[in-house]
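The complex is shown incomplete by one protein chain, all other protein chains being positioned as in the whole.
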Amino acid sequence: MEHHVSARVNDFAMKLANVNGTGSASANGLILQAIFRMGIPVSGKNLFPSNIQGLPTWYEIRVNRDGHVARALDYDLMVAMNAQTYDRDVHEVRSGGYVLYDSSWPLDGSLLRDDVHFIGIPFAEICNEAFAEPRERTLMKNIAYTGALAALLNIDQTIVEALLAESFSRKPALRDSNVRALRLGSDYAQKHFTCPLPFHMETMNANVGKVLIDGNTAAALGCLYAGATVAAWYPITPATSVMDGFKSLCEKYRKDPETGVNNYIILQAEDELAAIGMVIGAMWNGARAFTSTAGPGISLMNELLGLAYYAEIPVVLVDVQRVGPSTGMPTRTQQSDLLECAYASHGDTKHILLLPANPGECFEFAAKSFDLAEQFQTPVIMVSDLDIGMNDWVIPELKWDDSYRPNRGRILSREEIEALPRFERYMAENGTQVAPRTLPGVHPKGAYFTRGSGHNKFGNYTETPAEYQEVLDRLLKKHRAAASFVPAAVIEGRGSEVGIVTLGGCDAAVREAVEILARRGIRADFMRVRAFPFGPEIEAFLNAHETNFIVEQNRDAQLRSMLTLETSISKEKLQSVLVYGGFPLSARHVVEQVVTQMDQTPVPVGARARS
Amino acid sequence: MEHHVSARVNDFAMKLANVNGTGSASANGLILQAIFRMGIPVSGKNLFPSNIQGLPTWYEIRVNRDGHVARALDYDLMVAMNAQTYDRDVHEVRSGGYVLYDSSWPLDGSLLRDDVHFIGIPFAEICNEAFAEPRERTLMKNIAYTGALAALLNIDQTIVEALLAESFSRKPALRDSNVRALRLGSDYAQKHFTCPLPFHMETMNANVGKVLIDGNTAAALGCLYAGATVAAWYPITPATSVMDGFKSLCEKYRKDPETGVNNYIILQAEDELAAIGMVIGAMWNGARAFTSTAGPGISLMNELLGLAYYAEIPVVLVDVQRVGPSTGMPTRTQQSDLLECAYASHGDTKHILLLPANPGECFEFAAKSFDLAEQFQTPVIMVSDLDIGMNDWVIPELKWDDSYRPNRGRILSREEIEALPRFERYMAENGTQVAPRTLPGVHPKGAYFTRGSGHNKFGNYTETPAEYQEVLDRLLKKHRAAASFVPAAVIEGRGSEVGIVTLGGCDAAVREAVEILARRGIRADFMRVRAFPFGPEIEAFLNAHETNFIVEQNRDAQLRSMLTLETSISKEKLQSVLVYGGFPLSARHVVEQVVTQMDQTPVPVGARARS
Amino acid sequence: MPSIAKPRVAHPSAQLNQIGLKQRDYEGVMSTLCAGCGHDSVTAAIVRALWELSIEPHMLAKMSGIGCSSKTPAYFVNGAHGFNSAHGRMPPIATGANAANRELLYIGVSGDGDSLSIGLGHLCHAIRRNLRMVYLIENNGVYGLTKGQFSASADVGSKSKRGEANQMSPIDPMLLGLSLGATFLARGFSGDKEQLVPILKAAIEHRGFAMVDIISPCVTFNDHNGSTKSYLYTRQHQIEATQMDFVPPAREILAEIGTAGEIAVTLHDGSVVRFKQTPEGYDPTNRSAVSRYLEEHAGTGKIVTGLLYVNEAGPELHELNHTPAHALTKVPYEKLCPGSKVLAEMQQGWR
Partner (left out) sequence: MPSIAKPRVAHPSAQLNQIGLKQRDYEGVMSTLCAGCGHDSVTAAIVRALWELSIEPHMLAKMSGIGCSSKTPAYFVNGAHGFNSAHGRMPPIATGANAANRELLYIGVSGDGDSLSIGLGHLCHAIRRNLRMVYLIENNGVYGLTKGQFSASADVGSKSKRGEANQMSPIDPMLLGLSLGATFLARGFSGDKEQLVPILKAAIEHRGFAMVDIISPCVTFNDHNGSTKSYLYTRQHQIEATQMDFVPPAREILAEIGTAGEIAVTLHDGSVVRFKQTPEGYDPTNRSAVSRYLEEHAGTGKIVTGLLYVNEAGPELHELNHTPAHALTKVPYEKLCPGSKVLAEMQQGWR
């Protein structure tokens, strides 16, 4: 039986199955980067285990000339390098697709599928012949399959070799063996199989002005550029690389060239309670400070987030979400900390959330977090996720406006304090809900006593209901006032009766879904929420659509819940599309659920008719 | 100018202003108890500061023959024993009311009000003459004003003396000086003023079969009767007396008469994270265990509540709410931990909440918490508050059904395990969402590995989306299934177009408000929500009313939010009445807000017309 | 699906212990740790100690926090319940478990991150309560699972894989424990099972909190030059404070014990541990001498191993609380509930 996949250029998906800790991650990154350099829209998704060495790990690459690079669930090619998972890996290839495997050992006959092409290359054998050291043999197997893929998919081998040369510029011997392995793989493929496969790549020009970067590094860059000097953290996947990134950047760009001193301090805290405490202390004292964490850390930070909210202390916190509850699946992605972040802490509390969709926004929003936190004297949580934070994304080059100066909010200068008859901490200025603050060490007249216990607008201790309430009510108004300052929702299309609403890293998959739905005759407008509190455009969009599908990666419809509670929109207008197994979203998930729900529920007539 | 208050029997309110730490609390409790023994419906509300000694404190007593004993805001009598607060205290008496003050020192003329009667009794002088020791003088002043009140209000003095005799049964000298002070006060009042005042008391028979008890003691009793053997806690106002109560009870009733050993253990933990951890460990191991805390503790317990939810470990937690956010006002009441408790922890989580309204329900629900926690293998949070927990309430005597046996849920016995081919931890039994569990120490075949990380229904580690999701989805169904087992809402009245919905300690004030509104021509039905997840009766009630006013003591309409999210009711049907200054609710608050909102918003026509 | 075979202890695998079990009956699922990880060696030592002591598998409860080390309870004794809880929170969870059922043997496995950072307060209080359990710190100076950050036990000057040197003074669980009144302190090395197994056995028999600090190198993130917790470094710098052979009650074979400079420590249940002191006159029951000895060796770069301190007199949690000798979970409900009559009586006082 012959099965064909149609010949397609720059439009396919492949999945690479490996064992973690064997060096495959770098090889896969190399492939991604090579494709990027070929100017083709591409994405790479690392589906890795919570383990250091020895367990199955996958990497997915999608190439799409139209720029749709959300996760594809239909794999044209499976690179099956992990015998432990052959079974499910072979099972996952689309009919007519290809499986590339290590034929050093015979493939178990039961694994074979009629409708799939098997390409066996004896990578282990080849590498064992070519390399002596066990460690090298393992590592080079990865480069060998990279070579084979270069041949099979028409990846520009000179680009791959150039990348190797860059990586090993100071280790020529290593570079040479890498190149050797690469060629071994490529030559073998060329010799034994028709290259390239029907789906393959050709150089394009789509990546001009673009870079490959992960969201956590971008967030770190945002913090650097915003002028953060104090960072406190406790290690946790998938947030750790925010701080690793910040540290590397500081080591390069924050050593004072004149004095040699560090114009920053990074505190590895004893736990997350301490990390957020350090940020509170530093911000109280006038520094720009931040911490980064994931779900368990957010839970632990609950109490102090309430303190910062109530005592009106700026805080910047980056939450890189992973699968919950509890330890959950630390290396898988989800959007399930929204409610926890929005309303963190006992008592009546609301926090500002920024919801980036990609590393570009991680950079932008991280920087913006500091302005908002200082402007509104309150915690700002940038809620990212593992998919955005730890995968490399192709995005337009980051830009910085050199005229930017931090918006420190209302901090009274020495002179302003001097001029006051008396400083009263929680007295909002006319027309704004924000009360000017003073910093320690500036002027004794500016001194006040910060507390998380009941206080009145003068900053004095109170247990009087009216005085307490006056301050608490202002906090609510202040939170609402922030709606005009946070990033507005991204809205595309208008006039449809169906709206599709999403957030964060779902962006690409949902946009693709909107296109697919349109092709299927379902017209929908698109909105991506980018912050909480919600601006008026969000309410207007939801209002303008009979049905809004809220697409999000959690079980409990957390964004939909917030939209229900925090806008005046009838909840009947809000339906849910929920995908929360832990892998990045694919357009297919969205399309299927939207179609099913539209079939089931009484849908606005126009929605289908009009397209 | 003469001002009169109408003569009223068993229908008035008074407020006592004292300095805390001077012994006034016991004197006020004595008055409350005496009125209780006179068979009159009564309530006492302690409005005390977060301080040990020297600050103003108030006590309010309301007497109402019809049983309306929610907080009254109109004081017929002010007992002004604290010169620091004369000003506001005198201000608060209703026109025509009375102020009783210590005339040992002249009253500042500026404090006098024309429309109020001042009764000066030189308590300090009297006591200084009668008693030598400074400590005794301070203490006896309180008993002296008690005596004066007995005369002025017609409190049965023999009852007061009997109470003193009971208290000091083993200290006759103390009893004698108390009685002396009591008579000094009473005699002085009798001699110098017309006694009783126009409003006063007469013996009734309303308290047969009733007791005076605070909610925290009742909760402790519930835990005792449910068979809790392990308690872990960290001190915090207003939850501390739950554990103090449990300890006293255990010391009395849990010492094994045969062996002399303690059939309980109370662990004062190092913090709240530890306290909840200890409960989790004990419950995992098959004991009935609980902890009690307040808002800050709930925040700190977030992470481990998620662990218990996800690993399906029973937990019983009593949250005695106080004013938030942060440290807030620790000695003031609020209902602002609802959202935090319902959705505690990162990731998708929902917890069972029980919402008692009075000490009777604290007892009942505390006991029930254990059954529910074990039946559903999940955290159950009894959300009480300071008003319920720390004030003495008159309630029907607590009853216990001796045929009660703990519902331990599905715990496999040694024999059941033995009979299994293989134990699989998270496999729900047919028809229920609950998966039988095993306890350590029973059988090696029952052993499994409990974890907060991703697991499948077999109890094995997983990172596979479908396997993870299967378990997470069952947890949601399990939570929903609990709706049929939690206490149903209390519903009164039907057919009105307006519903008034409340929870917890607001009960009495809202019922009174419903009556007042009816007298004003606004008919409304009443519902008190008693648990989350919400049963079908809640949805039906909300549905049956055009407008539902949700009355609660927090800023952010937290119960209304939960009703919005967790029922199918249009949120347009739900309006809010919010009172959150920290003192117990009064009917007046409710009536005023309902009337204002009905005037402002387009209200169902029938609501006013029909009454 | 592990990449590596479990390290097997060399012994006749068919040999049965007193309760008729083979050593492999004490094994767990296959390890998914890195090949060569010190923690796997500790697992093997635990298996052996439990087997030698003929512990009934289901009478063991395996407790842990989060970390590579905290995963290991899955790798021993499948027939025992295990609880891989939350980062740093194992001590309170173990406290609650033990409070409920004192009849089980509790073995907690933790890491230096889990115990000395996020869980430090809990650990100190478990020590203070003298909770009866074996508390193992698989100490590698790094956070293994989160890929190599320094932990609070990283030594001054120790270098991370990135080349950075740690500068803060390490927390030594033994010194800390001593200052808090710990009743059993021992240190071993994952690579030296001959010393570790008897230490574990003594810890299991100890009637109180038995803390064992086990230097257990992380081969992936902390076994390179410059690290003071690497195999090489540890082997070179290890000093044996005491060599001991634990003798369980049923088969006290005095013949196996060395002769010179011995000291016998009588455990609470009557079993005897005998020490061969390396430093002349070392006495693990003499608190101030132990303190002095540890103080002298602190910061010298030398790792003192062995049973360092033991005090069998301290009352443990249950003794302090006068609970029954059996598990609280065994007290029948009828004994716990005072019943309706008592309830009515007690309410007489509330009128």
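The first chain written gets the first letter, and so on, giving A, B and C; residue counts start at 1 in each chain.
Rule of thumb we're sticking to: a residue touches a chain if its C-beta (ideal position, glycine included) is under 8 Å from a C-beta of that chain, and two chains touch if they have at least 3 such contacts.
Note that the structure is predicted; figures quoted are calculated from it, not measured.
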{"item": "Among C:E194, C:E295 or C:E334, residue touching the chain not depicted", "value": "C:E295"}
{"item": "Among A:L273, A:V380 or A:V501, the residue in touch with the chain that has been omitted", "value": "A:L273"}
{"item": "Listed residues C:R287, C:K335 or C:R351, member touching the removed chain", "value": "C:R287"}
{"item": "Missing-partner contacts on subunit B, residue numbers", "value": "19, 21, 50-56, 84-85, 234-237, 240, 268, 270-272, 296, 326-327"}
{"item": "For subunit A, the residues touching the chain missing from this view", "value": "33, 36-37, 207, 210-213, 221, 224-230, 232, 253-254, 256, 259-267, 269-271, 273-287, 289, 303-304, 307, 397-402, 404-406, 438-453, 461"}
{"item": "Residue ranges of subunit C at the interface with the undisplayed chain", "value": "117-122, 124-125, 128-130, 152, 167-169, 171-172, 175-176, 178-181, 287-288, 291-292, 295-296, 314-315, 320"}
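Here is the rule we use: only the chains that are shown with their structure count from here on.
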{"item": "Chain pair with more C-beta contacts, B-C versus A-C", "value": "B-C"}
{"item": "Euclidean distance of C-alpha centroids - subunit B vs subunit C, Å", "value": "44"}
{"item": "Separation of subunit A from subunit C, taking each centre as the mean of its C-alpha atoms, in whole Å", "value": "40"}
{"item": "Residues within subunit C bordering two or more other chains", "value": "86"}
{"item": "Sequence positions of subunit B contacting 2 or more other chains", "value": "303, 307, 451-453"}
